[in-house]
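Removed from the display is one protein chain of the complex; every other protein chain stays in position.
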Amino acid sequence: MELLEKARAMLMGRDLLCTQDWKKEELDLILDLARDMQKERWTGKYFDVLKNRTYFMFFYNPSVRTRQSFECAATELGGHAQFLEPGTMRLKTAKTAGETVEDAAKVMSRYAAGMGIRILEDKVPEYGAGWSLLKEYALHSDIPISSMADDRFHPFQGLADTMGMQKHLGMNLKGKKALLTWGHGALCRSWCSVQEFALMASRYGMDVTIAHPEGYDLDPEVIGWVKDNCKKNGSEFAITHEAEEGYNGAHVVYARNWMSPQAYVNGELQKKAEIEKALKFPKWICCEDYMKRGNNALFTHPMPIDRGQEVTDDVASGKRSIIYDVAENRLHVQKAYMAATMK
Amino acid sequence: MELLEKARAMLMGRDLLCTQDWKKEELDLILDLARDMQKERWTGKYFDVLKNRTYFMFFYNPSVRTRQSFECAATELGGHAQFLEPGTMRLKTAKTAGETVEDAAKVMSRYAAGMGIRILEDKVPEYGAGWSLLKEYALHSDIPISSMADDRFHPFQGLADTMGMQKHLGMNLKGKKALLTWGHGALCRSWCSVQEFALMASRYGMDVTIAHPEGYDLDPEVIGWVKDNCKKNGSEFAITHEAEEGYNGAHVVYARNWMSPQAYVNGELQKKAEIEKALKFPKWICCEDYMKRGNNALFTHPMPIDRGQEVTDDVASGKRSIIYDVAENRLHVQKAYMAATMK
Partner (left out) sequence: MELLEKARAMLMGRDLLCTQDWKKEELDLILDLARDMQKERWTGKYFDVLKNRTYFMFFYNPSVRTRQSFECAATELGGHAQFLEPGTMRLKTAKTAGETVEDAAKVMSRYAAGMGIRILEDKVPEYGAGWSLLKEYALHSDIPISSMADDRFHPFQGLADTMGMQKHLGMNLKGKKALLTWGHGALCRSWCSVQEFALMASRYGMDVTIAHPEGYDLDPEVIGWVKDNCKKNGSEFAITHEAEEGYNGAHVVYARNWMSPQAYVNGELQKKAEIEKALKFPKWICCEDYMKRGNNALFTHPMPIDRGQEVTDDVASGKRSIIYDVAENRLHVQKAYMAATMK
């Protein structure tokens, strides 16, 4: 139990909105605890850690995997995660009567021991608005607030990716090359998962290449942090607009669709226009041919995968695909975070 | 554990549709048990009281706070509350095929150890219909049925209010003055919370003043009970149609919007008309100026608060506001009730 005690001493009550807000040793501790929780999953070691405690899950956007993994996480620690859809919650806006975030957050702090929020894609009027709402909840809550994916960040996905890479490439990721590449498709995805991946890969000393067609730049502030991370670790950072080149020498390929910086106009996501635009780049699909340029590269993806558009079946179901392991890791890192931060 | 044993001996299997149906010593016992549960929340004393038992929550109307607090309550006692929305349940009506309340209630009695129902506002065709449905469930069920707010009563809110007043004014509320005042706003609320407050305040020996514009009378039968309660306790009861006068000498102010007796026409809630009418009384807002007339008065409200219409931010977030304590009390009184009544 010493790992858990150490984590609780260091992290009790801590919000997790983005991995970049945390020290590397804190992230390491969560990953170590997650690995122990995976090993001891059914031994009973962690069965009563959150006995009878509640974690609130606020889903502005629906989600299957995130909901499943968080609810399982709470159950496996002896607690319970409540599935809440705030569509039924009348929050105050400029135009309508309703409750302030402050009131909602203060009351929820009396009931639960932790809370996660998911808000992105069509539920935000512009890039960054979801993340701002999380910050507001964090400001007013007395319990730890965590992002279950917002429009900027997805810290648990970044932790799960890293846990997967460490399992398959070894604990020390320095000197390994990670390719983060855009994929075409009709899903118009937010930037949270890919930005968090770039942050974590650079944080753990990997060389990072980001590949995307022109017009698909990510958040300049976040990319700035990725560059800084690389600089501090003495690793390399590159951006390319070629579909194939980035694969050269890669140890890990992460291929996923994301929306363009023009996706939100006048407070609304232009989903149809974005999909039309994205479908114009059919070359941007991760396939065996490209993968051959890598260094026996792993394939990873936060799922759900859009097979045939982001990646071919060959690769997604191939021997070097670690997608199911990474999906499972969501459970373990979330359990580790909950156990460390919830009182 | 003696408090719980006493409560179970006295209250096992008891419905709770309105506090007025219960003896004062029974209400006292629930409040005492709730206070002990608050003190012992994380000591483990009550961790297994409802181990593996189920409480059904039937939400004809959505709710955030009620759902959160009931689901947490069951979790904290080692059980589980199921969140059910009967919109998906085909109950028989005059016009459609479907299941009778009797059949539904009899089967649910085989699965769960207790059940709560919430039905009010736009989900009822006329005042009192929600309460009648609860009575019908109670008639046919073999398990205790409780109101999670209907169009007439909200017993757990009344218990939580009282627990809050006892904490901040002392256990003996006799001789203290409670002002229940209407507030303007766009929420068109049912009468359950305010009627239950008046019942409990009068039951516990407080002087009760009800203030509202003309045309906002509450249920004459319930007001009759409030008067009777006052008479039995030798305390005073008054109604005023002035916005300020009732504050004079008050120890507690409870300000909240409610709909008029004309709100339902031909089986439908006239929400738009009601809101228009209510917004014509902007003087009816609880503010510092009025509060100065009181006796260092506490401010309370069952939440969610419509700030700027029912009450000013100054008052709602002021030093004498007990809104978050009262919200937390919902958890404790619900735990006490569940533990005492569910087998």
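We just call them A and B in the order they show up, numbering each chain from 1.
As a working rule, contacts are C-beta pairs under 8 Å (C-beta built on N, C-alpha and C of every residue); 3 or more make two chains touch, one makes a residue touch a chain.
Quick caveat, the model's predicted, so the values are computed rather than measured.
When the omitted chain is restored, the residue from B:82, B:240 or B:270 that touches it is B:82. Where chain A meets the chain that is not shown, the touching residues are 42, 47, 62-65, 67-69, 71-72, 75-78, 80, 83, 185-187, 303-307, 309, 323-324, 327-328, 331. Along chain B, the points of touch with the absent chain fall at residues 51-54, 56, 79-80, 82-84, 86, 88-90, 92, 96-100, 103-104, 106-108, 110-112, 343.
Throughout what follows, only the chains that are shown with their structure count from here on.
Chain A and chain B, compared by their mean Cα positions, are separated by 41 Å.
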